[in-house]
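Just one protein chain is left out here, and the rest sit where they should.
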Amino acid sequence: MKFEVDVAGRQRTVGVDRAAEGGKFRVVVDGQVHELEAQPTALGLSVVFQAGGRSLDAAATERSGGEWLIQLPHLDVAVVVDGQRHARGRQNRAGADGEQRVTAPMPGRVLRVLVKPGDKVEHRQGLLVVEAMKMENELTAPKAGTVTEVAVTEGSSVEAGRLLVVIE
Amino acid sequence: MKFEVDVAGRQRTVGVDRAAEGGKFRVVVDGQVHELEAQPTALGLSVVFQAGGRSLDAAATERSGGEWLIQLPHLDVAVVVDGQRHARGRQNRAGADGEQRVTAPMPGRVLRVLVKPGDKVEHRQGLLVVEAMKMENELTAPKAGTVTEVAVTEGSSVEAGRLLVVIE
Amino acid sequence: MTRRTKVLIANRGEIAVRVMRACRELGLGTVAVYSECDRTALHVRLADEAHAIGPGPAADSYLRIDKIVDVAVRSGASLVHPGYGFLAENEDFAQACADAGLTFVGPSPSAIAQMGSKTAARRVATAAGVPVVPGTEDPFADDAPDAMIAAEARRIGYPLLVKAVAGGGGKGMRTVRSPADLSAAIQTARSEAGSAFGDAAVYLERLLLKARHIEIQLLADTFGTVVPFVERECSIQRRHQKVVEESPSLALTEPTRRAMAECAAAVARTVGYTSAGTIEFLLDEDGDFYFLEMNTRLQVEHPVTEVVTGIDLVQWQLRIALGERLTIDPARAITPRGHAIECRLYAEDPDQGFMPSPGLVRALSVPGGPGVRDDRGVAAGFEIPLFYDSMIAKLIVSGDSRAEAISRLSRVLDEYRVIGVRTTLPFFRWLAARPEFISGQFDTTYLDTLLAERKGQAFVEATSDDADDVAIVAALAAWFRAHQASAGVATPAAGGWRRAARTEALR
Partner (left out) sequence: MTRRTKVLIANRGEIAVRVMRACRELGLGTVAVYSECDRTALHVRLADEAHAIGPGPAADSYLRIDKIVDVAVRSGASLVHPGYGFLAENEDFAQACADAGLTFVGPSPSAIAQMGSKTAARRVATAAGVPVVPGTEDPFADDAPDAMIAAEARRIGYPLLVKAVAGGGGKGMRTVRSPADLSAAIQTARSEAGSAFGDAAVYLERLLLKARHIEIQLLADTFGTVVPFVERECSIQRRHQKVVEESPSLALTEPTRRAMAECAAAVARTVGYTSAGTIEFLLDEDGDFYFLEMNTRLQVEHPVTEVVTGIDLVQWQLRIALGERLTIDPARAITPRGHAIECRLYAEDPDQGFMPSPGLVRALSVPGGPGVRDDRGVAAGFEIPLFYDSMIAKLIVSGDSRAEAISRLSRVLDEYRVIGVRTTLPFFRWLAARPEFISGQFDTTYLDTLLAERKGQAFVEATSDDADDVAIVAALAAWFRAHQASAGVATPAAGGWRRAARTEALR
């Protein structure tokens, strides 16, 4: 099977073929071949690479729309498999081009809106302040650009995934 | 729904009715009513009894043929739900009447057979010695009675659940 | 058979679990209370009995004095332990318990009231002969004019702190570096304090530069005995919220340790304190220290003290509440055996400005082995609610020396896995390797300064190899999913043979 995996904005093509024996796989990432053994565990996947025996204890949590949270021992990364990006996209994809939709990462209440359509914003400039879990959290611009839309008003309650601001 | 639950040889009739609200149940055990809230957890079930608020953190592992291993905080008990007793019955159901089939609780090798058909055996008398996990384990009679069948010979390897001895 | 003494724990999460453990070890029964979203929480499952007290929002459940006292009375509990947060420092709750004939496991309502107001507490410290940080004597009235506040600020000097009189946990607190920012800081602090504590009053305090936050845990019984403990170092803070705590502190000389402990005991005696409490100090660069405030409750970071002294503070809280005399050897309480470090593990995304990231904790792998203490409030399968603090666990490590504790911390953080939600683990792994942390060269501004300098840079920059690994794992998980082999959720639905059968089918 072939998968397109979007890791932090960079697409990788990954071919997965099960070898004859159970649990052994041949995985090809952008042309590079990895022979490995992969076993499901209660956490996720235990992977041992044949070359060098490197052991990787990883977890994969499926969100929706092809989005997965991949957790390596030292790293959490959200990826999209097969490019079926869900409407509830990642807020922070710094460096990526085009329209950036800033969505609420969690339910809360909009305390302050700091920008208006037409404003030029710097990378990481504050856009709005959302109160959630008793703390005030400032949401910042994922890239420099121009605010094209502000989809909420001060005082409104928002659900996770709700569109807040669009930057172009 | 009604269930017949065989707990250590004694049958109990248990009616389970979900109350209007999610997670709330009305459970009737042999006529006695319990109002409770039951929620699945990663371990099993978290149960809170309405009367007195008693909290019970229990686990239920389904075997096969209606057999379940029920684990309370201080107690492990195998039960059969709805009487569909599996061929791989419990070895030790002391005090029960009728034929008792002693089966191998785990794979191993029969080192010694200590009884032959026709032998009278006491409760807990040794029947055979099975080597498993490098230890010699003596299987004993689940009740007093007469050996009617010895289904294995010394030196044979046995799978879990294999019939070893029948006592009547 | 005499009826077993029961303790109602008026809290949730790890601290409710912690208190229940102490109850169990003393042979006391445990009564939990829970809100709707906590129906399967660990504290409910571990309690002897559990009672629902309302919907998720704390104001409707864990802050409802009436409901909690009612459950205590109905369940036949004779003691009430408040944990920390929620009603722990609410003198009305302590009073309501007393009025209902329940023993509140904590100080008297009057001690709570006196020390709960930060301005009143400063007066107590002064009366006890303990130096305080320069600041306003009294809180400002809600309608105090900006000009008056500005004048007071000039008297104290910049930089300064706006602090909520009823504050705690860094809420309602703002740093002001110049007069221009004062008015906005007052406004946000008041608003945050009002919503968090129901009391919008604030006051000003000078911001000591390069100061360390050092605190003294103490226990006091009802017979007048006060025992102070070896200090805790809590200078690693983010927005005035402690992130890492350790004991002992590298910054204290033995004479300063003893002097600070004596000051702490003096404050406690002045206010007629009983139960466990903590006196917080600021230690400046010259080695001088100042009273900051008192926490009239058990603190989040109490385990580091327990680990280095071998003394169970929560058992002692309960024993004191049951009328026992404190028989701890004071010399032992002040002498650390080895070194302990605690990390507060949150369901927050450190790469998104520590934004809370609640959700379902799908699986957990908690490290073990030597020198690890696991104080967790969450089990696998639990959905971290939106309504409360998003702390998942406290991780406490210890070692013979601080260096051993830090190398253990790194090992343990690498092992720790929380699957399904983002946590502050990547942040802690980064912090544990920082040279300033390892050498102990930090003050209360250290972390905020460093974070500001990083400008949101990720704590773990994924290498190209990492990205390959991520792609491989994602593709494999998708492959297993497509083949119905429950990748990512491998806990099989039944006994071993069923799993074996499935494994076979996979071949």
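Order of writing sets the chain letters: A, B and C. Residues in each chain are counted from 1.
Throughout what follows, a contact is a pair of C-beta atoms (placed from the backbone, for glycine too) under 8 Å apart; a residue touches a chain by one contact, two chains touch by 3 or more.
None of the values given here were measured: they were computed from a predicted structure.
> Which shown chains does the hidden chain touch?
When the entire complex is considered, the left-out chain reaches A, B, C.
> Among A:Gln11, A:Ser55 or A:Ser157, which one is in touch with the chain left out?
Considering all chains, including the one not shown, the answer is A:Ser55.
> Given that one chain is not shown, which residue among C:Arg362, C:Arg402 or C:Arg429 touches it?
That would be C:Arg362, which touches the missing chain.
> Since one chain has been left out of the picture, which residues of subunit C touch it in the full complex?
The missing chain touches subunit C at positions 17-18, 21, 24-27, 46, 303, 306-307, 310-312, 337-338, 359-360, 362-363, 365-366, 368-376, 379-381, 383, 400, 404, 407-408, 410-411, 414-415, 420, 486, 489-493, 495-496, 499-500.
> What is the set of subunit A residues that contact the non-displayed chain in the whole complex?
Residues of subunit A in contact with the hidden chain: 23, 37, 39-43, 46, 48, 52-55, 57, 61-64, 69.
> On subunit B, what residues meet the omitted chain?
Residue positions of subunit B that touch the missing chain: 1, 3, 5, 7-8, 10, 12, 14-16, 18, 21-23, 25, 27, 29, 32, 34, 36, 38, 40-45, 47, 56-62, 68-77, 79, 81-82, 91-92, 105-107, 124, 131-140.
Methods note: only the chains that are shown with their structure count from here on.
> Looking across all chain pairs, point out the one with the most C-beta pairs in contact.
A-C
> In angstrom, rounded to a whole number, how far apart do the mean CA points of subunit B and subunit C lie?
For subunit B versus subunit C, the centre distance works out to 45 Å.
> Rounded to a whole Å, what is the gap between the Cα centroids of subunit A and subunit C?
About 30 Å separates the centre of subunit A from that of subunit C.
> At least two partner chains per residue is the criterion; list those residues in subunit B.
In subunit B, no residue touches at least two other chains, as defined above.
> For subunit C, jot down the residues that touch at least 2 other chains.
Residues 491.
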